[in-house]
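Complex shown without one protein chain; remaining protein chains in place.
Labels for the chains are A, B, C, D and E, by order of writing; each one numbers its residues from 1.
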Amino acid sequence: MTITVINPNGSASMTKHLEQGCNDMVLSHHTLEFQYCANSPLSIEGFSDGAAAAHHLADYVKHREQSGMYTAGYVVACFDDTGVDAAREYVQCPVVGIGEAAMQFASLLGSSFVVMTTLQRSVPIIERNIERYGLRHRCAGVFASNIPVLALEGKPNNYDKMLTVSREALSNRFGEVLVLGCAGMSQWQEKLQEDLGVPVIDGVKSAIKIVAALSDLGLNTSKALSYAYPEQKHESMP
Amino acid sequence: MTITVINPNGSASMTKHLEQGCNDMVLSHHTLEFQYCANSPLSIEGFSDGAAAAHHLADYVKHREQSGMYTAGYVVACFDDTGVDAAREYVQCPVVGIGEAAMQFASLLGSSFVVMTTLQRSVPIIERNIERYGLRHRCAGVFASNIPVLALEGKPNNYDKMLTVSREALSNRFGEVLVLGCAGMSQWQEKLQEDLGVPVIDGVKSAIKIVAALSDLGLNTSKALSYAYPEQKHESMP
Amino acid sequence: MTITVINPNGSASMTKHLEQGCNDMVLSHHTLEFQYCANSPLSIEGFSDGAAAAHHLADYVKHREQSGMYTAGYVVACFDDTGVDAAREYVQCPVVGIGEAAMQFASLLGSSFVVMTTLQRSVPIIERNIERYGLRHRCAGVFASNIPVLALEGKPNNYDKMLTVSREALSNRFGEVLVLGCAGMSQWQEKLQEDLGVPVIDGVKSAIKIVAALSDLGLNTSKALSYAYPEQKHESMP
Amino acid sequence: MTITVINPNGSASMTKHLEQGCNDMVLSHHTLEFQYCANSPLSIEGFSDGAAAAHHLADYVKHREQSGMYTAGYVVACFDDTGVDAAREYVQCPVVGIGEAAMQFASLLGSSFVVMTTLQRSVPIIERNIERYGLRHRCAGVFASNIPVLALEGKPNNYDKMLTVSREALSNRFGEVLVLGCAGMSQWQEKLQEDLGVPVIDGVKSAIKIVAALSDLGLNTSKALSYAYPEQKHESMP
Amino acid sequence: MTITVINPNGSASMTKHLEQGCNDMVLSHHTLEFQYCANSPLSIEGFSDGAAAAHHLADYVKHREQSGMYTAGYVVACFDDTGVDAAREYVQCPVVGIGEAAMQFASLLGSSFVVMTTLQRSVPIIERNIERYGLRHRCAGVFASNIPVLALEGKPNNYDKMLTVSREALSNRFGEVLVLGCAGMSQWQEKLQEDLGVPVIDGVKSAIKIVAALSDLGLNTSKALSYAYPEQKHESMP
Partner (left out) sequence: MTITVINPNGSASMTKHLEQGCNDMVLSHHTLEFQYCANSPLSIEGFSDGAAAAHHLADYVKHREQSGMYTAGYVVACFDDTGVDAAREYVQCPVVGIGEAAMQFASLLGSSFVVMTTLQRSVPIIERNIERYGLRHRCAGVFASNIPVLALEGKPNNYDKMLTVSREALSNRFGEVLVLGCAGMSQWQEKLQEDLGVPVIDGVKSAIKIVAALSDLGLNTSKALSYAYPEQKHESMP
């Protein structure tokens, strides 16, 4: 079966990069497809980008399900886990955000992790998620590299900047694992892991593996309450 | 100056009710205007309604600001505080959600409050906000009346149902204040307060008062970081 | 109606300053009166000052209510919110402390705020309140300017000291709003806001606005449990 | 040396009961003296009683220390730990409240404890302390027997009421230890422990033992910051 | 490569059941082997069983690694996650406990889950883990079926007991997912899921899938700090 990776932003180029990065993944039962949300902002940097992207992502999932294009599960490829809750209401299959996936895996490999993300304005949004996921005591800090999402693919010296930021963060906060705080950083997972000497987690591949696992085990989104299908609306007649 | 009350859902009828309910408010410096989001779901009951409404609300605020229609401040008239963070990025004036407003006032009047809302599926969403606002220890519970938002205006015996639910909640949890967990309940604030004998908080009027106060005191949304204006996007050139 | 601002310390001079600072407030329905607690310590710096002041403040409110001198509501003008809970037992009207008021407003304007107060010994007391109000995740830190309360009015170069302390605090902790952690700092709200470029919150005016709002909305202190009138004491007869 | 047990309320009779209850304590190095605060309310039931009592207790300690009547340490014999922080500022010796003492001991004897106190209005005050002491996860609940403090000494059938309340609390909440939530309940510690079959903690004796231990070990109140001696006040000269 | 599932208790029969239950798992790269700790207690019910089992489990892993019998990763098949931290120090590969694995998966499928375990005495141990994993707000309660671990395999009417306990727990606490709180319950995952209509999580298979994923992604236990190889001991020479 297919696992659908949706990039909630509107960047075709970034989505292509994500797809290339997953070329080498071996999945026994599943194949991958990659989508993006054409009407979304090109990158998700802050609350207003997030609100637009959440809507477009949920809308994409809704129309797809309504047209019967079922999938084994969705991976939402933004570290803010944009629109994950909304998407879950429209489906029965699992929907997993790369932020929660990455931080779950990080929790299994060390006592504490640090997150390196793009801009400082994304830090409060990620910290809010960390709080909600209950991982505040596990996360030794969220740090900005000050490289915008769309610049991640570009300049080669960005790597050095990221290496410096994450090395200092790990050292100052006694972090034991590094979590990549943006889907666009996936490409550097291997190199960073080698250079830093600690596990480095890429949420995209982590979430794909988790969706595959949930699918294999027959575990679906609970339709009992929070993620029940949306209500039918009936304007009351006075 | 004008304070703009936006109902993030798409119900003209509910918005008219809100407006009528505020007719008797005395505001020294401000007048009120009421808007709704025509493309939004008719009511906000769950995550997917919320994601759509957040987008439409933020969009409304964005276009309005871009066309120079400034206002003294915005009240977001959904108890889930839908889209409040996104809207703040587009403006300099204050933006206040009725959920946070109501629960702040409730905290000042008793050691603990209970929230009565509409459907059970909204409870986890409200609890998430309560957690984020830090009010978990002040909130003695969130209870569903099991009356859908759009039915609130309709049947007269809904009042008895709400009275029973809130009386039991207050008594079982030793609550000292009742918070109305939906903008559509505003109309019953006075009667419930009389029947229950404890303060009953309507978020709509509370938030209007807070926006008026912030405006009078020259206090605006901080543009320092989280609520800075949205980033300009530049797709990187390889 | 009158709103009564009580300075729980014993300084006539500081109270006069507070009154002057509020001269320009426009309140539609209310007038202001300012009181202080003649038997209290001249300033509240630590637990023992606070215990004395809480008693004198509560006593003032009690005797005033017993003599029928009702008011629309009380503002307690010490950032430690000294005696607020005790005072609430004697009245039906709202009683609001400037600490909680200022931090509520700050929460509505940015993701996180920093507090600048007077002496380091006051920091644990304020942090205890912040914990109790549930605002620990919103407060990025409480910092001492090391200027005693009674020196605040005096030397002009104190301003520079406060500006430096708050600028560093905001920058190091990514704070988005500054909260003035002492009633005696109100006079510098405007200038600090201009120099720092972020919202600066003065609790005195914030609390006055909140009390006015609660009064206008007919919202009173709940007499249901915590703030019920004090018990009558009957020594049991063996 | 002498350990001074101060009842912060104004009841001579209750204080005499406390003294009698401690007659059988064996203390190697220390003798006990019992005091009460003649100007305090006869019992401490709520915030306003507490504010008055805190002031009188701190005042008693202050004058005593100023007149050179040193003691090995103070026990504050009210379960609300009324005035403990303020008293610490005046002395170098340890000052321990019976609430914190009892709940510390309870934490060492079982995974969770329940507190039985007098009136429901005291519950929020005790819960606030529990939160502050960090024991929320250890405390399975605070329950009111609905017997006023001053009635505790009186009627014999009060015992049955307390037994029933604590038995149900332990059973419903899987509590493993009972904490007596009022100094006036000390007399029933032994009988309750026998009838309930779980450890029952009396704070008065617990705190006496802790003060004796701290004194023996040469451990004093830290004067480094929070509990430094009170500031000298100098009204600034303009 | 092989994934090693270790049952930290000493029951060969229970381990055989676990193995049989995993017969139908499809794993692309991995094969499974099942071990138990012959010197451990037959079941782990409480702290002392856990202390013995943690030691024997860590010892097993240590000797195995020292003899060069490497594995792709370890699954610790006790819901208390007994000895997981200790085992991590001896290896480079991932070590995952079934408790954390199950509760991570549960968090991805609903807003809140309930845990059904065996005896009441295990509840505080599981709650301690939940607290440590940060999942307190996601877990709506831990409930005991009062069926001892070793009786799980036996009587057929145990199923009805478990069904009743979990149905009531889900309904009373608005739970959306059920987590099986003992490895011995794996056999009923499918049937319970069908009968309850919500996702039912078995930690054994969940942890196997996670270890396989971590192994595929080249993610190992961090040796940076907490899980560094044990210290060499040198008794100091006086």
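In this section, a contact is a pair of C-beta atoms (placed from the backbone, for glycine too) under 8 Å apart; a residue touches a chain by one contact, two chains touch by 3 or more.
Predicted, not measured: the structure shown is a model, and the values here were computed from it.
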For the chain that's not shown, point to the residue among C:37, C:86, C:123 or C:179 touching it.
-> C:123
Touching residue (missing chain; options D:46, D:94 or D:148) = D:94
Listed residues E:5, E:18, E:86 or E:214, member touching the removed chain | E:86
Kindly state which of the options E:1, E:32, E:119 or E:163 is in contact with the chain not pictured.
-> E:119
Even though one chain is not shown, subunit D touches it at residues 25-29, 94, 96, 100, 104-105, 107-111, 132-138, 170, 174-177, 190, 193, 197-199, 201-202, 205-206, 209-210, 212-214, 216-222, 224-227
Residue list for subunit E contacting the dropped chain reads 11, 13, 41-43, 45-52, 54-56, 58-59, 62, 83, 85-90, 119-121, 124-125, 128, 131-132, 148, 150-154, 225-228, 230-231, 233-238
Contacts of subunit C with the absent chain, listed as residue ranges | 120, 123-124, 131
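Assume only the chains that are shown with their structure count from here on.
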Just how many steps, at minimum, does a route from subunit B to subunit C need if it may pass only between touching chains?
-> 1
Could you give the separation in Å between the centres of subunit B and subunit D, each centre being the mean of its C-alpha atoms?
-> 43
Using mean CA coordinates as chain centres, what's the subunit C-subunit D distance in Å?
-> 29
Touching two or more other chains in subunit E are residues 111-112, 137, 174
Among line, ring, star, complete and other, which best matches the way these chains touch?
-> other
